[in-house]
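Note that this complex is displayed minus one protein chain, with the remaining chains in position.
Right, chain A next:
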Amino acid sequence: MKKLILSTAALALTAGMALAGSHATTVRMGTEGAYPPYNFINDNGEVDGFERELGDELCKRAELTCEWVTNEWDSIIPNLVSGNYDTIIAGMSITDEREEVIDFTQNYIPPASSAYVGLSADADITGVIAAQTATIQAGYVAETGATLLEFATPDETVAAVRNGEADAVFADKDFLAPIAAESGGELVMLDADVQLGGGVGLGLRESDTELKAKFDTAITSMKADGTLNTMILKWFGADAATY
């Protein structure tokens, strides 16, 4: 009887440890799911895009089990710090303001251009400019003195130009390029690129230093063997900036 109790106790203990072990390795990846080709929800209803492929590869290299979650852009930082998911992987540029609240890994996309898209090549970039709320582009437009028109989703910023509400939209060039190219001449990329931010990195809680180190190592290894460059070229086209 004593032996039975002992072995059940031992079993319970190991089971408990195994359970604790599995907790530690499930990382919830938070993304927006509305910013193709960075991240979007594909027609099967799953998260897809450059960041999905990258994130899965990073998790494989860091030996983590990852689960994908989508969250509104507006509340993506508050939900990270309150622990609803563990990383932000949503095309988020590394900026000083964000560094005060969360931590970033090293960048996985080099500092890239932001661009304007309007209905014609002579659209007024000092007029009404649409940008997504709480992005570096929105901050920049506010500084240039143009009238800023903010929207919750990237798609709405483009729609605002199409229906004449805004003169132009200001966003990451990699996001706007396919939209302008496939609009059949309706939308035109303006020749006024701006360099903003310190590249795109993974956002993490400041207290999560261990996880940050793991992702940093994985990104370094992907930069070293060239797989990151291949991935960038695959999703953003041959003109994209690489490492």
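Definition applied: a residue touches a chain if its C-beta (ideal position, glycine included) is under 8 Å from a C-beta of that chain, and two chains touch if they have at least 3 such contacts; residues count from 1.
Here, contacts and distances are computed from a predicted model.
For the chain that does not appear here, its UniProt entry gives the protein name "Amino acid ABC transporter membrane protein 1, PAAT family", which is one of "Formate dehydrogenase", "Multicomponent Na+:H+ antiporter subunit C", "Aspartate carbamoyltransferase" or "Amino acid ABC transporter membrane protein 1, PAAT family". Here one chain is not drawn; of A:E53, A:D193, A:E206 or A:D225, the residue touching it is A:E206. Between the chain not shown and the residues A:I41, A:V128, A:V194 or A:A241, the one that touches is A:I41.
Although one chain is not drawn, its touching partners on chain A can still be listed: residues 20, 22-24, 26-28, 33-34, 36-37, 40-46, 49, 65, 67, 69-72, 75, 78-79, 81-84, 86, 101-102, 153, 155-156, 158-159, 162, 178-179, 182, 205-208.
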